[in-house]
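A short worksheet on the structure shown next.
In this view, the complex is presented without one of its protein chains, the others remaining in place.
== chain A ==
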Amino acid sequence: MRSVWALAVVAALSVLTASTTTLAGEPKQGGILRIYHRDSPANASILEGATYSVNVPFMGVFNNLVIYDQHKAQNSPDSIKPELAESWSWSGDNKKLTFKLRQGVKWHDGKPFTSADVKCSFDLLMGKSQQKLRQNPRKTWYEQVNDVTPNGDFEVSFDLKRPQPSLLAMLASGYTPVYPCHVSPAEMRTHPIGTGPFKFVEFKANESIKLARNPDYWRKGLPHLDGVEYTIITNRSTAILAFVAGKFDMTFPTHITIPLLKDIKSQAPNATCVVEPTNVSTNIIVNSTAPPFDNIDIRRAMAMALDRKAFVDILFEGQADVGGTMLPPPQGIWGMPKDKLATIPGYGPDVNANREEAKKLMQKAGYGPDKHLAVKVSTRNLAEYRDPAVILIDQLKSIYIDGELDVVETANWFPKVARKDYMLGLNLTGNSVDDPDQSFYENYSCGSERNYTNYCNKEIEKLFDAQSQETDVNKRKQLVWEIDKKLQEDVARPIIFHARAGSCWQPYVKGVTIMSNSSYNGFRYEDVWMDK
């Protein structure tokens, strides 16, 4: 009898606790979420953008066909959810992806959303439209798509040249919003119209970006916020001080460096802060078309001289990740496991032994204690580029390479790289989707415009295609690891480390999830709310 009473009490308490939790966690309607923005984006067009300075403020204006679950930190094939599409299905041969579209969705100007808008958007991205995007940085994502065909107003099919299961990952990216047919790409740059939870209100360059609640949003009851306001503050110190002083509810996502995070925690101890990888790798681009780096021995020696842990310790107080091309696990889905990584020359834990090997390669190439190799290490005039470049120069000294820093203004950086007017470059590569197709085809395939070093290996190209068509995730992973290992061994673009960064918000801000393997996909903010 006593146990029955005890059970009853426990049950009553648990019901009470559950209901209390629900009440405390009940989202509240209203309020403007104030965030500082690190930079003034060139325009408001996500399809033309190549920086998360555009994604962060404008992602909430739009919807995709599908989207990564905004509350799962790790983007994965399993976390893709329907958005403007209600469901999707693959054909038996995996060459046709069909979406059933949501009905009753309206653009912010009141016009109805239909399958024609999906076709327009992807025709723009594939370069098939009469209208042209000024820039189309992700055209390569859709190279396997033959055509996008509407089947009535609320169904649309993507016909592929060959199976490409990762297409769904590309469609789920924050970089893949659906644009309206009736608004020109030029207008989308200055006054974007979407179907998303927030309507565009105003964008004043170098000043502010304002979004307001879309009262007709197709997800009833959302968004919780009345609006989101971004104040553009380019000076990081000022921005962080303003956050600490309570002028902002949230910092710009992943804008806080690890050393600065300590300052915030000491000055605003109530703030919630998280540190996550950004899926931005710091790497070396090697001009292998000209001496001395046309010599594979020198390239390998350089890669073997790297002490990656020292970079991570100095720049990130130990909080960054060492890996290959793909973001390492556990946050990265496709990165090589540690034991496999350690088998790649230069990744072994004994740095001195690696450097001894590197010295032998340098001596084989004709350099030694009495004959040093002089190189210029070019990089952009930004701290996140300059700082690792300085460490790199210091480390190269250990293998008879005397480096000289060559700081290049952003405007000149890409033209300089494109005309191969450099020896070594310290580079940052941001991966918008944690998927091998995005990384391999963009950065390493023959002829790709973002393949800065013109690395071209036909054997690896075949493996790119093989992994791309593989539907079994585990088999695909094995292929990806093999490719990644070969890319490092070929010194295609030696990866030094994968950065991590902090994001902070005030304790009353609820429902924010910072993605752990992408800096580009988590800014819809439709169910973010403020408990105040």
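Simple rule for what comes next: contacts are C-beta pairs under 8 Å (C-beta built on N, C-alpha and C of every residue); 3 or more make two chains touch, one makes a residue touch a chain; residues count from 1.
The rule is simple: contacts and distances are computed from a predicted model.
Missing from the rendering is one chain, named in UniProt as "ABC transporter permease" (options: "Putative L-lactate dehydrogenase, Fe-S oxidoreductase subunit YkgE", "Coenzyme F420-reducing hydrogenase alpha subunit", "Glutamine amidotransferase domain" or "ABC transporter permease").
The residue from A:206, A:289 or A:343 that touches the chain not shown here is A:206.
Per the touch definition above, the residue from A:221, A:246, A:337 or A:507 contacting the chain not shown is A:246.
Only one residue from A:94, A:129 or A:231 touches the chain missing from this view: A:231. Listed for chain A, the residues touching the missing chain in the whole complex are 40, 42-43, 48-51, 132, 134-137, 186, 189-190, 203-207, 231-235, 237-239, 241-242, 244-247, 267, 409-415, 418, 449-450.
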